[in-house]
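On to chain A.
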Amino acid sequence: MRSGLTVAECMAAIIMIIMPTAYLIVPTAVLDFAAQDAWISTIAATAIGGGIAAWLGWFAGRNGDGESFLNWLSGRSGRAIAFAGGLLLAFHFFSHASRALNEYISFLKVNVLPTTPNAVLIAVTVLLAMYAVGQGIVTIARICFLMMIATVGIYTATIVLLYSRMHFSYLQPIGEKSIGHIAAGAFTPVCWMSEAAIILLIAPFMAKPRQAPRAVIWGVLLVGFMMMFIVLEALMLFGPNVVKFLQYPSFELISVIQFGGFLERIDMYFIMFWMVTVFLKISLLLFGAVHCLEQTFRVRGGRQLILWAIGLLLTLDASFSWPENFEMEIEAFAKNVSLIIFNILVPFVLWLASYLKLGRGSKKAEEGRT
Partner candidate 1 sequence: MRGLGIRLPFLKRRDHSGRRNGGGGNGGGRGPGGPSLSRQLQANLNAIRRELGDSSDLTIRLIRDDSGRVLAAVVYIDGIVIFDTINQMLLSPIMERVHELSSGRSSLSAADMRALLEAGTIQLGRVRETYDLSHLIEELLTGSTIILSDGSSVAFAAATRGGEKRSVDEPSSQTVARGPKEGFTEDVQTNISLIRRRIKSPLIRVENRLLGKHTKTVTSVVYMKGIAREEVVEEIRRRLSRIEVDSILESGYVEEFIQDEVWTPFPTIQNSERPDAIAAGILEGQVAIVVDGSPFVLLAPVTFVKFFQSSEDYYQRFDIATFLRVIRMVSFFISMLLPSLYIAITTFHQEMLPTPLLISLAAQREGVPFPALIEAMLMEVTFEVLREAGVRMPRIIGPAISIVGALVLGQAAVQAGLVSAAMIIVVSFTAIANFVIPALNMAIAARLIRFAMMLLAATLGLFGIMSGVMILLIHLVSLKSFGVPYMTPLAPLKISNLKDVLVRAPWWLMKTRPSVISTEDRVRQAPGLKPGPPKDRGERGS
Partner candidate 2 sequence: MQKIVQYELAAGIFLVQVGSSPLFLLAKPAGRDAWMSVLLALLAGLLLLAAVTLPIYRREPDSSLAELLLAYLGKWLGGAVTAAYMVYFAYQSVRNVREFGDWMLMYLLPTTPLGFVALVMMAVSAFAVYKGPEVFFRVALLIAPGVTLMYGLLYGPIFFSDLFRPEELQPALEHGLRPVVMAALPTVVSFPFGEMVLFLMFLKYGGRSSLTSRTTLLTFLFAGLLIVAANVLLIGVLGPLADTSVIPLLQSAGLFKMVERLDPIVLLLLFVGVFMKQTAYYLAAVLCMAQLTGAKAHYFIVPVGALIYLGALGFRSYMQQVSVGFKYNLVYHFPIFEVAVPIVLLAVMLLRSPKASAMGE
């Protein structure tokens, strides 16, 4: 059978592209809006995200025979559209990779390595991502699968260790927050879940591209489930008021674990695993950018060149676009909106284009194929 990605590996890739930085940012965002009902907004977000994922999966699944997404697109809706689409997607993946890198580095600087210069951290991460992309998406997806199993294991471990300290009463009074708040709370997770759009690029690499929808829906549901878990844990441990106070509640959770005399201060172990998942996320995004550029400019064999160029650009962009703190709020909102635009609107326009020009584009494609 063709050696491609299985559904599980593809699902793991989807999880690994959303989860790492979402793990960092979503709890604070959701809890700011819908304090003790935050977990309801995560459920709402999962529902909406699931819908988007289903559509993306269906759209990706339609090109069945493993031809890369942009070629398939140019075949169906003409080269100009494919070219523009490719460029837009490449830019999106690139800017999103740099943002993820930014958040990752800022977290590391606070918690793990305060005095190591940014350049070193960024250089190591980008080099790693380039090496991973050099090995191809199949390898990355397989590692994502291994890491997914590890992450699920760790989540259950946190729940078991923190169970004794949780107070269910902090969740009451349920439903105090208005629907508006809950919906606002759900906005950020939905933006993050829209990153599942990478399925469009990954689907051709699957052993059976027809199963793309199943993979991406399962991926988004699992991510939604994990997010709900974190929010619930944070709420039940710290209560709605203290959580708003903390910047990284998901890691604060773990630093509170005290079990027996020796199992204390073990948040470093969780950060270790979380770092690997971030490496995977950045390499997936880098793959997206490189793949799109490679397809749009029809560069055969120039993979190494593109890879190095993009890597360098990413290092520069990440280290200089250090946002000043005061406009963090606007900055975060703008980035969320950009996620929505590129992950949902652009694919929608591409689908529309492929649908409208079906006559001319597909005839040529039909002749081409027979």
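Methods note: a residue touches a chain if its C-beta (ideal position, glycine included) is under 8 Å from a C-beta of that chain, and two chains touch if they have at least 3 such contacts; residues count from 1.
The candidates were selected such that all candidates are chains of the complex that A comes from, given by their letters.
Note that this is a predicted model, so its numbers are computed, not measured.
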item	value
Chain A in this complex - touching candidate among 1 or 2	1
Complex interface listing, chain A residues touching candidate 1	3, 6, 8-9, 108, 112-113, 116, 120-121, 124-125, 128, 131-132, 135-136, 139-140, 142-143, 145-146, 261-262, 264-266, 268-269, 271-272, 275-276, 279
